[in-house]
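Every protein chain of the complex appears in place save one, which is left out.
Entry: subunit A
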């Protein structure tokens, strides 16, 4: 305020004092700048003003407000479409560019109404409800961009979902008129009902140059693998009908056929199957006595008996999906929605989204020729598999079939995966229903490797200030043959570690790491100094383990490199009275955790603990100075689905749980706190990942009647 006031008062006086020459100069300069700014503004906002008005009309208006385009008869027609097109030949990948999010950008052309020279629309339906839904879903998604220059994929607003409702030649001309058409490069067309009578081509007949086709009903001869996307034929019943979710299990009928347009040859064969197998089969057809209309689509009949469709599909284990004139059938969607396992008889049909979906786990594909053997083939499928397929079928519908949005976004995701294959969704992400995703484990160390003994292990000793005890531990561990390195994590910020000359002399490198804060999680940090896979975490007061015991522990870890291999074991129990988990350190017959006061594990888990620990567990542990070992046990069990391995017999550990409250006798509150930890962690993980086992690992000849001196690890279990 002050500054501006000053400027204001002095300002007027400024000009007269200036020399005329300067004044002219300044005025000229200022007007130049002003002019520049105005010009900028013009350039900046001029096209935008049109844009925003267009947006306004489109938003509020109806389809009829879309601009009308008249197609000249002579306007060019694209080429038919090249069967040899692949992403590397017909797709311009430069438009997608390198992108840290690995996400393609999709542009949608604004809506236009195309008419021919005589003013007749090129499509009888114009924009269909479904295509409108599809485009809206894309525009609401992360893929969408309204900046045509940044787009990698272009979606025309010309609706070609149903070939029967359009005029092929005119539609092709309309496509070619799109401003960015460029031989169809990077354009994506959605079509669900291709071909027309009498021969029903299996791909859209509209000439489309290099455009990608997301088509329903591809056959192996028209589908360009890795270029086109096979999509489902959307069933309008998906939105109209809400079916109650049915748990997988046995159904009233074994096989159900509910399609109305089945060729008489096939119907005859189905009738024959019905005769042979009786009530296990239900063959439905359309109801002859009902008037045509929307209602008839929701009813099916068998010998005068009327059934509700698609509800009846839920009453059968298997549902037949036979080819009609077209390969793609909307019935497939209904069948999946009902959680009925589709039996697909459509030779050469490319199943929807088969590039990413594993249909073998959700359907049975039988060659048309073997229709007569269908019953026998289906009977040979184990019950448990049928149930899995039912669950899988419903999941496919829910995730990929249920709406135009699902279909559209899945298609884009598939194309996205091709352009950024290194960031593609995994098989599990595509195929596992949520319940499996939740309960299954995919261990990050899945390869069965027994690492060589030679690199040895790195012992990481966490210490605060118990130097004497620390030195004893170091001396003891240094006797273990496979020890490669000793790393002392000095967690005391107020005191320096002893001088180098005072440390015990050991035969392996010894490094001291000083930490910035006294945190328990420091012991699990993936220090660069740890060069081996195997880490031995050990407290500075664990002096009772013999060299044989430690070496044996390392050998066991080599056989189970993806597990925690430790000495004292602990157990979690469900306390029925309190209705919560309880920590148990007494002499139990079971083990679900090992203490990390002395445990071998893979360095990978250090990385996981430090960077991938769910929720606020890490902070919680540091704040309470407790339970870091329980947290580690949870983490490892959760990601590997495996129990830890306790090695060697129990011996008297000097209250290993008491490291935090040194010197005190076993503190009851401390144990209570550990029970709380278990409950806290279980709620953060959303499950109880710990696995209970009843075994521990001993040397093969442990306690056997055999000369001790011939045993590899004689000194085990001594007190």
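Operating definition for what follows: contacts are C-beta pairs under 8 Å (C-beta built on N, C-alpha and C of every residue); 3 or more make two chains touch, one makes a residue touch a chain; residues count from 1.
Heads up, the rule we're going with is that contacts and distances are computed from a predicted model.
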Options "Proteasome subunit beta", "Exoribonuclease phosphorolytic domain-containing protein", "Exostosin glycosyltransferase 1a" or "Ras-related protein Rab-2A": UniProt name of the undisplayed chain: "Exostosin glycosyltransferase 1a"
Touching residue (missing chain; options A:236, A:249, A:498 or A:615): A:236
Which of A:474, A:643 or A:690 contacts the chain that the document leaves out: A:643
Residue in contact with the excluded chain [from A:129, A:252 or A:495]: A:129
Absent-chain contact - pick from A:443, A:496 or A:683: A:443
Residue among A:169, A:361, A:624 or A:670 that touches the chain left out of view: A:361
